[in-house]
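Let me begin by handing over the structure; questions about it come next.
One protein chain is absent from this view; the other protein chains keep their places.
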Amino acid sequence: MEYQTVIGLEIHAELNTASKMFCGCAATFGGNPNTKTCPICLGHPGVLPVANRAAIANTILLGLALNCEVTPRSIFHRKNYFYPDMPKDFQISQYDIPLTAGGWLEVEMDGYRRRVGITRVHLEEDTGKSIHIGESGRIHGAEHSLEDFNRAGIPLAEIVSEPDLRGPEEARVFLQLLRATLEYLGISDCKMEEGSLRCDANVSLGVGGELGTKVEIKNMNSFRALSRALAYEVERQRFALEQGQPIVQETRHWDDAAGMTSPLRSKEEAFDYRYFPEPDLVPIEPDADWVEVIRARMPELPVEKLHRFEKDFKLPPEIATMLTSEKAMADYFENAVQTGQDPVELAKWIAGDLAALLKDASIPIDACPLKPTGLGELVALLAQRVISGKMAKDVLREAFESGKTPRVIVADRGLSQIADSSEIESVVDEVVTENPEAAEDLRQGKEAALKFLMGQVMKKTRGKANPSMASDVLRKKLG
Amino acid sequence: MAISIDDVEHVAKLARLELSGEEKETYRRQLSDVLEHARVISEVDTEGVEPTSHTLPLVNVFREDEVRPSLPVEEVTRNATWAEGGAFKVPRII
Partner (left out) sequence: MDIIYSSGLELARAIKDKEISSVEATSAYLDRIEAVEPRVSAFVNLCADDARERARQIDRAIAAGDDAGPLCGVPIAIKDVLSTRGFTTTCGSRMLEKFVPVYDATAVERVTAAGTVMLGKANMDEFAMGSSTENSYFGPTHNPWDLDRVPGGSSGGSAAAVSAGEAPWALGSDTGGSIRQPAALCGIVGMKPTYGLVSRYGLVAFASSLDQVGPMALDVSDCAALLGVISGHDRRDSTSIEQPAVDYLSRLTGEVKGLKVAIVKELSSEGIDPGVLEKIKAAMDVLEGLGVTCEEVSLPSFSYGLSAYYLIAPAEASSNLARFDGVRYGFRAAGEFADIWEMYDATRAQGFGPEVKRRIMLGTYALSAGYYDEYYAKAQKIRTLIVQDYARAFDTYDLLVSPTSPTTAFKLGEKMDDPLTMYLSDICTIPVNLAGIPALSLPCGLAGGLPVGFQIMGPPLSEQKILDAALALERELKFDVRPVGLEAG
């Protein structure tokens, strides 16, 4: 049976405005419970919302970055439902007339490029947070909950993709690109681990052009969780269909520890949100001038930067993707390129060894102890054959850990490779003299002898001989 | 427009109102009466008529992105005797 995987994503990004969407409380992360609240975001009787201009502008900017049309007249709607983290038991959101709609985001993977449709980007307010008190601290099995409204009212941009994603990997790449876009625009902290970027998915399996039943997947709290959850769900649905079992349209919760999705059972009311236009807010009609002012803020976006890196610096796609996935990393690279060293080399070091060091140490790249100029230095030393590739790795590590520049480290440790041809020649001569049988074997064409003799050369030079130069000399003498 | 007891129960659930059997029947009757009376509007020709959500012609009313003082947490919880550590305690959700 040939099944077509169909995935749509619904992403919420907290906007990093200074104040909340409808009141002046600080929109920052953390703090003791209910220390960043006021009558408005607590839903006290008689309060009224007033819309945050910057949040609207940032949402429009995001829509423009995703190639959407700006809706000439959009309104807020009330989404009515009861939940203890809801200060008003309705959420001010947008329904059928969002701020922006009808765009796309081009993803690149495995040598192909695809446009994934963006249905809409709209603006709404975040809910408070429930802290579940019980054995596990999770909602199932809790004894009671404590409600904290610090987060209530923070502006949320909601991005809905068309059901255009054809697999878990494509979905992950799409989400990473979207995250990078948010980061480049500077409008969100977009950290999944802090909850400023959240993602739900709709997964269905179609057969022969017929759409399958959609299942909503929630609680994927990292990119890895997203991949695993989607892969699991696709497999779960495939297995069920192959057994002849129908897929139930439901919401399923991803359990990262158990590695599976399960139905979310609760006594919540039927999902009839009874949307109606928000009477306490007036329509938004962004005029052409305002939209242009917003558009002028658009920086070079990840996809543009990616293509430019591929074209101007001849970077391979995977490396270019990795570098542009984070603006700070892309900036680091471009600064390193200023040193005049080979961009491809620089890129490989950043995307490879340096990225690994940063990850292990949990340091963001803009706090990297090795500056771009330092990396340039390292690559220069390598290009000049002062050090070997293997040595360079060590030097990198030491530079990262000590903050000393590569040149200084090489000098301190006397690490310079012997790349002087006459010096290498004299060492090779010594080795050949001391090892006549091996030398004879090499003359006979036995590769193993080369290895042995190379080992001797490296031993004599305490590892400092430039390997390629040494083997050239050996071959010349005994080839 | 007759509403059934099922309708009343469904609506009461959406509105989170607990009703006794007697109340359900009383409300069923009264809601049916009001809706029956309101049904006259279905006779009116509203072809091409836009709904009015606001009688004001206002658009684009915004505030600047400025932080203003929040409430001290004692003020936040003063009307909730069940508050704990500055947070609002509620019975379990699931």
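The letters A and B name the chains in turn, as written, and every chain counts its residues from 1.
Note that a contact is a pair of C-beta atoms (placed from the backbone, for glycine too) under 8 Å apart; a residue touches a chain by one contact, two chains touch by 3 or more.
These numbers come from a predicted model, not from an experiment.
Chemist: Using the touch definition from the top, which of A:Val47, A:Ile133 or A:Leu264 touches the missing chain?
Modeler: The single option touching the absent chain is A:Val47.
Chemist: Residues on subunit A that touch the omitted chain in the whole complex?
Modeler: 39, 42-51, 78, 80, 82, 84, 87-90, 145, 147, 149, 267-268, 272, 274, 276, 279-282
Chemist: Residues of subunit B in contact with the chain that isn't shown?
Modeler: Missing-chain contacts on subunit B: residues 3, 7-8, 10-12, 14-19, 27, 30-31, 33-35, 37-42, 44, 46, 49-56, 58, 61, 63, 71, 75, 78-80, 82, 88, 90-94.
In the analysis below, only the chains that are shown with their structure count from here on.
Chemist: In angstrom, rounded to a whole number, how far apart do the mean CA points of subunit A and subunit B lie?
Modeler: Taking the mean C-alpha position of each chain, the two centres sit 40 Å apart.
Chemist: Which of the residues in subunit B end up touching subunit A in this complex?
Modeler: 10, 13-14, 16, 53-54, 56, 58-71, 73, 76-77, 84-94
Chemist: Name, in rising order, each residue of subunit A that touches subunit B in their complex.
Modeler: Residue positions touching the partner: 17-19, 23-26, 32-39, 42, 50-56, 73, 75, 82-84, 130-132, 134, 139-140, 142-149, 265-267, 269-270, 272, 274, 277, 279, 281-286.
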